[in-house]
Every structure is written in C-alpha cells, then in structure tokens.
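Only one protein chain is missing; all other protein chains are in place.
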Amino acid sequence: MSRSMAVLLASLAGITMVLSKFIAPLGDAEVKVADWFNVLAAIAFVLGGANLLKMNLLAISARGPGWGYSAVTLCAFLVTLGAGILKVGVPPAAAFPAVPFSGEKDVNGSALWWLYEYAMSPITGTLFAMLAFYVASAAFRAFRAKNAAAMFLLATAFVVLLGRTYAGVLATSWIPHDNPWVSWLRLENLSAVIMSVFTNAGTRAMIIGIAIGVAATSLKIMLGLDRSYLGGAR
Amino acid sequence: MTPAADVATPFFVEGRGAIAIALLVVSAAIIGGILWARAGGRVKVRRMAGLDAVDEAVGRATEMGRPILYVPGIMDMDNIMTVAGVTILGRVARTVAEYDAELEVPTSRSIVMASAREAVQSAYLAAGRPDGYNPDRIYYVSDEQFAYVAATSGMMARRRPAACFYFGCFYAESLILAENGNAIGAIQIAGTAETAQLPFFVAACDYTLIGEEFFAASAYLSGEPDQLGTLLGQDVAKAVAWIAILGASVAGTVVAAFLGAGPVADGLAALRQAMGGGG
Amino acid sequence: MSRDPRLPSLADRLDRIDRRWIFLAMFLAVAVPILWVGVTGRTFPESPTPAVQGAFDAVESLPPGSKVAISMDFDPASAGELQPMATAIVRHCAMRGHSICAMTLWPAGGPIIDATLKDVLGARPEYRYGENFVSLGFQAGNEGVMKQVNADLSAAFPTDARRTPLADLPMMKGVRNIADFDLLVSVSAGYPGAKEWVQFTVSATLTSGKPLRFVAGSTGVQTPQLIPYYPTQMVGILGAIKGAAEYEYLVNDAVRRADPAASIPARFQEAQRRMAPQLFGHVLMIALILLGNAVFVARRARGASA
Partner (left out) sequence: MSALPPGAGLDPAVARRATRLWLVVLAVIGALLVIRAIVGTEVGTGDAARTVHGFGMVFVEPSGQGFAEVPAAAWADAVAQDPAQQRITLSWPRTVGVWAAALLTLAVFSFLWRDNPFYKLAESIVVGVSAGYVMSVAAWDTLVPKLLGALAPGFTKAHLMPALDVTATDWWALVPLVLGMLLLCRLAQRTSWLGVFPLAFVVGTFSGWKFVQYVESDLLAQVATMFDPLWVPGDTLAATIGGTAGAVLILVGVLSVLAYFFFSLEHRGPLGGAAKVGIWYLMITFGASFGFTVMGRIALLAARCEFLFDRWLWLIDPAGNH
C-alpha cells in the first residue's frame, strides 16, 4: 500500500517537473527542487553518520581483527565533525565581530582547515595520483592487439600519447608542415584529427544513445515500471 | 525572486515546440514498445555477454566462498545513473539471494544506502530468502570520492571478493577499483554512461556495458515483457534519430553545396536553432 | 614445443611480471625529471594547438578593460592540472587590463579563487578589489545557478565573497546577467563544469542576439567530452596540463616579446615545468604498450594460450 502511494508520488513529481519546463508559472521549480534535494541530502547525513558510528562501534566492541582502525576512524570522524560544526579556531568575520559564529567554517588557521589541508587533502590527492601507476599497469596488460577492435584502441592511444609530448613532435618533424596533403600526418596534428573526427563521432553517438537510455529509464520510473529503488521488486 | 509582473507573462514558455515534439516522439516510442509487448508482441533482444556473465560470476563467488562486491557509483539519487545502478542491484541481488552468496555494497551517499537496502531486501524477499538479507553489508562510507575509494580498495584487498560489479556513475575511481579488482583475480563487470570512464572499464574489466547498454541492463536482466518492450521502444527512438541525422546531413549538404543562401537555408538554420544545435 | 615447458620463456616471465615493477618504473619516470628540472630550472618549448591559440586569442583580442568572468570549478584534487590554467588565464587578463570576475560552483573552489587572485594580482597595485576584480565566491545549486545567471546575476550571487552586495561594486555596474560579460571562462574538473556551462548558459545566449564567447579549461579526462562543442559553442579549449603549458608559453612569450629582458617568475612556468615528467611518463607508457604487444606476439607465435 505505502509502496503504491510512493510510486504515485514519484509519478506525480516527475510529471510536474516535465511540465515545469513548459509552463511558465512552474518555471522556478528546478531551482527549488535542487535546493530541497541539497537540504534532504544534508539531513540524510544523519543516516550515513549513524551507520558509520554503528559499524565502527560494533567493530570496536567485538574486538575483532583491526578494531583499532575502527577506533581511529571513529575518533577522526568525531573530532572533525566537532571542529567543523563548532567552528573551532574560527574568529568572527571582520564585519560582524559581535557574532561568534559569523566566520567561515574553514578559514585559514582553523581546526577544520588544518584537518582538510594536512590530512584529507594529501590522502585524497595521493589516492588520485595512484592512478598514474594503475594506467601504466592497465596499458601493459590490456592494450594488446588481440583483434581489430583492440588494435584500434591500441593505435589511437599510442598516437595520442606520443602526439601530446615533445617526443612525438620530434618523431614526425620531418613531415613538411606547410604541405596540406601530408601535414595532417604529423603526430601533433594527427591526434587533433582523431579527436575532432573519430572521438567527436563516437562521443556524439554515445551521447545520443545515453539520452535515449536516460529517457527510457526516467519514463519507466514515472510509469511505475521500475520501482526497485523503493524496494518494489516484482 | 519573482519579477514584478508589469507585462503579462504567457502561460506557456515560448520557443519550446521542438523539444515538446521530441519528448512526445521518445515517449510514444517507449510506451508503444511496452504496449506492444503487453499485447503479446514478440520482442527479441540480442545477447549481451556482460549480462549473461552475471550468473556465472555470482556462481563462481559462491563456489569459492568469497563475497560479491557491488558498487552503485559514487553519485547521489538525483543522478539517473545511480537510480539505474540501484535497479540493476535489485536484479543482481536476486541472483545472489538464489545462490545464497554474500553481497557487499559500500555506498558513497546516505540516500543511496537507504535505497540500496530497500532494493536488496525486497530482492531477498522475492527470492524466498528473507533471512539471508543482512542490512549491515550495505553501508555508508563517505561522500568524499577518494575516501570512498580508499575504504573500498582496502576492503577488496582484505575480503577478496570473487566478483565485482560496478554499475552507476563513476569518475576517476573507476580504474582504481577495476585495477585492484584485477589484482585479486575477481571477475569484473562494469556499466556506466560516464563516457570518460569507459576506456578504463574496457581496459581493466572482463565485461563492460557501454552507455545506452548500461541503461538497458535492468530490462535485459529482468526478462519481463514490459521491460523488454522498453528496449524495443528505445530502438524505435534510435531509428528515428538515425533517420533524422541522415536527413539533417543530406539537407545541410544540399543547402550548402547547391542552394546557398535563401529561404530554405534560413528555414534550416531556424530549425537547427530551435533544436539547440547552435549556429 | 621444443623447449622444456617447465622453463618459462622470457616472454612468459614478462607476461606474468609483478605489476609492482611497472609501478616502480612509473615512479622513477616522474620523480627523476622533477628533481632534474627542479635543480636545473629548464623547460621545453611548446607549439600551441589551434584550440589553445583560440583561447589565447579570445583574451588577447578583447579591448583593454573588457569584463571577463572566470568560473573556477575545481577542487585541490585537480589543482595539479588546472591551477596553472587558472593562473595563466587570470595573468593574461591582467596583462591585457581586463576586469576579472571570479566565481565557483564547487564548494572547495572559494580558497582556490582567493589564492589565484592573490598570486597573480598581488603584485599589481593597479588592480583594486571591486574596481578591476571581484570574487563572487561559491554558490551551491549547480545548473540551477547557471540558469539563474542567464537572467539575473544578482539572483544567483546576491553578494560577492566578502558579503558586499553586487550593486555596491563599481566593476559590476552594467552587469545584469552573464551575457553582459565579454568572455566567460570555465576551468573545471567535472560536474558541474564546462559542459554544463555550454548546455545551460552559453547555448542559451546563442539565440539571444549576443552570443557569449566561451573558453574552457579542462582536465585531460574531461577534454574529449568537450571536443564536440568546439569551435561552435566554445572558442578555445585548454586540455590537460599540455593545454596549460601551451597557454603559459603563449603568455610568457608575449611578456618576452614586450620586454626581452623580463624574467618570468618560476610560479608562472608551473605547467611548462610539469611537461618534463609528462614526457618521460608518456614515453614509459608507450614503451609498456610496445612491450606488452611484443610479449603478446611472442607468446602467440609459440602457441601459448593468451
């Protein structure tokens, strides 16, 4: 019963949004809805935070292997949350010295700023940088000319990689750059041709297909055909 | 916010005819496909190796006694890819429940966690194994992209899932997850419409669903007539787009090469502008 | 097979190579050139591609005093690629005497704007806050903001980052919506970013009579997605650190042409400096692809199952 009501709510909400794009008085629905979603997501942090606390407290009380790491997570979470919510180390904004909470939460020098600058940012930045290693390993393993399709993948990656460095420019510098019949073969030009012709076509077609796929998925939600996100498996 | 109404504003937003027609065509095609399938029309769907492999991957994980990792992307429920990812999770969870395997779903958003729990719980219910459902294995990690990656990679190294599914919206984490999955020898199946990440999934996963295939996955896995009907509808919409592209190209060429400036060229330019295709 | 199958060939051994050797090679390929460039201070020359030249010309061709809006939609995680672009574009605008209005749709973008403006404009006393440059700071709402700025900039950004109402800023006189700027630049790492600016803001101005000129700076991973919009909806793209290096080179070249004795501060050559590890990193990648295929061919020739 409640699920059917929920599906009905989803349909009505979806149809209202579609209409808002065509009916002037509903025009600002998008901005409102985006705001609402942000607020809802912020409130939902209570769910995520409660889950995080529960999981780590369970791990600590069970004293299973690695419970110490759960304790670290828990401490880091509570300390950061406290520092952020209470604006620890944040002076009042210059314009409003009488309002203690008026400063920016992560102003340079505050506790939250320190945690972001020296704990969160270096770790996330390093994880991001580890991709350099993973692309190398993936290139060695996966880029093998097993069939025609793989050959195209390989050759293109090769040309683009080479064309984007000084080495590539040197490698084909003997091709005259003022002869329009062959100058496109220079590596730096060739990768531009690949981008503007082949990548352009491939991306365009994918975008069109994805748009149709999104349309079908959205319609299925509005028609109540897809409801497993609500637990309505059939 | 609302400007003073010194001029009577029209009830309908102007200049939206082309988009209205396009929406109607797409909707008609998809609803038509559903109705056709409901009326008993035959819908044949081509094989998609990546989705046929889901059963095999779940089966293998069961045999090896290792968990199955499912990542529904890192975006929130306002992203249609996440919704599609959770829907596919519902289908995969049903297979997992039937095999009585162990499912692990770390999420990057609180609302996704809530939705994924609903989907998995009802899948276990539908499979007749409500006791097998463990909500604690569907958990929130962190909204921060790389914190989520750190925890999920660490989990992969320690729990060594035998099958990894990545269905949803992915950014840079795609390759980190897929390479770590590769290092532990898991069967990996990915699907996303985030075109920038497809190369990495293609390079590091066993099977990858590209763009629209990803949105077709839930219908394909369900095998229900209604759902397969939507695939037929998508094809009809694509056929219309195909013809429109060919027509546009021919028309543009004829105008540019033979007719030159004139009323036909103006009409074409106006049409293009109405469709939002720039100048 | 003539050989003892228990003795793996070189190709077999390479095929099963521990990937940590590859990791080590990549680390050396990047770390050693950084140290080398750091010690010697040398950089490679660049030859600008048309998309970067287009971006440069878009800033160069505006008359001094033009109003440029720059949206810095990235966070510290992508600053390695994008900060040199943001710095070079702001610096170029300052050299040409344009007014700069910075904003961001990423929560972490505020400090980036402040640092960039301070870094570039700090040594230029002629640039006074509110008159030649302003920072609108961060606004939440993604595409919603982009749609709002089409109609009314002050609806999206009621105040600047210092909480001054826009109407009180001399530079913002006569700027009602985004199309009143002479150029829009987005330096972005993803969503929302350049693609959304095109979809929701630039496209909307194409039919309004005053098309907004648009330049995008983007991470390598996002650049291919922007190609379809060039050159109709955007006049230039800076793609990845290479694009940043080319732009930096053009700007530095302009400085040197104006004053051959000018010395370029090291912080304005950041992207060019980064091209050295790029070169060796790329060469390693190419070598790995070649090696991988050599192994593949050799093993296939021996009849081993792939």
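Each chain gets a letter, A, B and C, in the order it is written, and its residues are counted from 1.
Rule of thumb we're sticking to: a residue touches a chain if its C-beta (ideal position, glycine included) is under 8 Å from a C-beta of that chain, and two chains touch if they have at least 3 such contacts.
Note that the coordinates shown come from a computational prediction; the quantities given were computed from them, not determined experimentally.
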Which residue of B:V45, B:A126 or B:V264 touches the chain not shown here: B:V45
Footprint left on chain B by the chain that the document does not show: 18-19, 22-23, 26, 43-46, 77-80, 83, 111, 114-115, 118, 141-144, 146-147, 150-151, 153-154, 157-158, 160, 183-185, 195-196, 198-200, 202-203, 210-213, 216, 220, 231-232, 234-235, 238, 241-242, 244-246, 248-249, 251-253, 255-257, 268, 271-272, 275-278
Interface with the unshown chain - residue positions in chain C: 16, 18, 20-21, 23, 26-27, 30-31, 34-35, 37-39, 41, 77-81, 107, 138, 140, 158-159, 163, 199-200, 203, 219-221, 223-224, 228, 232, 239-242, 265-267, 269-270, 273-274, 277-278, 281-282, 285
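Operating definition for what follows: only the chains that are shown with their structure count from here on.
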Centre-of-Cα separation between chain C and chain A, whole angstrom: 18
Chain C residues counted as touching two or more neighbouring chains: 19, 77, 224-225
Contacts with 2+ other chains: residues of chain A: 124-125, 128, 135, 137, 139, 141, 143, 203, 207
Touch list for chain B against partner chain A, complex: 1-2, 9-13, 16, 19-20, 23, 26-27, 30-31, 34, 76-78, 80, 83-84, 86-87, 89-91, 94, 109-111, 113-115, 118-119, 121-123, 125-126, 136, 139-141, 143-147, 149-150, 172, 175-176, 178-179, 182, 193, 195, 199-200, 202-204, 210-212, 214-216, 218, 224, 226-227, 230-231, 233-234, 237-238, 241
Residue ranges of chain A in contact with chain B within the complex: 18, 21-25, 27-28, 37, 40-41, 44-49, 51-52, 55, 58, 120, 123-125, 127-128, 130-131, 134-135, 137-139, 141-143, 153, 203, 206-210, 212-221, 223, 225-226, 228-234
Interfacial residue positions of chain A with respect to chain C in the complex: 30-31, 34-35, 38, 93, 95, 104, 106, 108, 121, 124-125, 128, 132-133, 135-137, 139-141, 143-146, 154, 157-158, 161-162, 164-167, 169, 188, 192, 195-196, 199-200, 203-204, 207
